[in-house]
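My structure is below; once you've seen it, I'll send some questions.
For this view, one protein chain was removed and the others were kept in their places.
Chain IDs A, B and C follow the sequence of writing; residue 1 opens each chain.
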Amino acid sequence: MTPLIRIQREDFSLQDEIDALSTGRADIGAVVSFTGLCRDEAGTLTALELEHYPGMAEVEMSRVATEAVERWPLMGLVAIHRYGLIRPGEQIVLVLAASAHRRAAFEAADFMMDYLKTRAPFWKREHRADGTLGGWVEAKAEDDDAAQRWS
Amino acid sequence: MTPLIRIQREDFSLQDEIDALSTGRADIGAVVSFTGLCRDEAGTLTALELEHYPGMAEVEMSRVATEAVERWPLMGLVAIHRYGLIRPGEQIVLVLAASAHRRAAFEAADFMMDYLKTRAPFWKREHRADGTLGGWVEAKAEDDDAAQRWS
Amino acid sequence: MSSAVATAAAGTRPVRIVYFAWVRERVGLPEETLDIPADLATVADLVRWLKARGEGYEAAFENEKIVRAALDHVHAKPQAALGTAREIAFFPPMTGG
Partner (left out) sequence: MSSAVATAAAGTRPVRIVYFAWVRERVGLPEETLDIPADLATVADLVRWLKARGEGYEAAFENEKIVRAALDHVHAKPQAALGTAREIAFFPPMTGG
């Protein structure tokens, strides 16, 4: 099973990705999806700008996905991460994990997100509603802690 | 936040449910979905027949959902369970959990599935490819163990 | 127990009993309304009373520990008091999801 990794400026469709994963087969019993969306932070934010390291992002996301495939019996794994200017309510990231049973699908999706958060080379900066360019979003210690759960 | 609970014979659309949950708002940062599908068990199965207890199923699913809403800061919670004859590859159950951050969404969806498995009054029986009516699917001890994680 | 026996003399009360999955198949019907003795205190008491009704019930409750019950749509353990429950359900462990 080869994970599907995509890094793109354009939006994505969860339904299309699930269809691509599961149409025409009947061995999948469980699909877990995670969608990360841009929040407006109570109206103070007009956009998030996502910078990434083009050479490394795909390599690192693939590495994380390969780890997931080695740890869980998956029948499908998708990770899509957007970059560029993303408006509140828009999608930023998608992870899909498919397996025969739910435990593997849940854990693999959860693991993927924890590792994408702490290892995939993307950085968010805020564009504020008052017209100013906000600061770079700071990494959270809780994200590192979350990733530690899997080691 | 009032959870949406539906018990129905018809299929459902994950995309429609996500849209209904998130369109027009920008405070949701994370949506986790679980979709349970009918497996063909390596071609030996032509359908699963799902019997349910109409009077109790909605009450019990609502009770589980209310527990989830009390435990996690959710902005949306959906649980849909089908009954009747379901063919391999078709959807059986959907759980959606939306929150500002991913941890709550992951845990709430995971919790909902563990509890639906062990508390919602649904029973599966197999229709076999050889034309015979298979037995009722037996409950798994591992499902009880999974539900125990949350208490 | 002597007071329960005294109450029993007072008669019976009607309850709707519903069965699902293989419990339904073994009993042979999806539901029935029965006049049960008023002195049946718990779910387990009712199960023992039902088992005396015939072979189907005997087969359905062969392994009492496996069959689950609900009182008015709420899960109930064998030792739960029947109280004033009007609809009592019996079924195998759930396998939905």
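As a working rule, contacts are C-beta pairs under 8 Å (C-beta built on N, C-alpha and C of every residue); 3 or more make two chains touch, one makes a residue touch a chain.
Since this is a predicted model, take the numbers as computed values, not measurements.
Of the chains displayed, those contacted by the omitted chain across the entire assembly are A.
The missing chain lies against chain A, touching residues 36, 50-53, 55-56, 59-60, 81, 92-93, 113, 116-125, 136-139.
Note that in this section only the chains that are shown with their structure count from here on.
Among the other chains, the CA centroid farthest from that of chain C is the one of A. Chain A and chain B have Cα centroids lying 23 Å from one another.
Counting partner chains per residue, chain B shows two or more touched chains at residues 36, 113. Counting only residues that touch two or more partner chains, chain C has 97.
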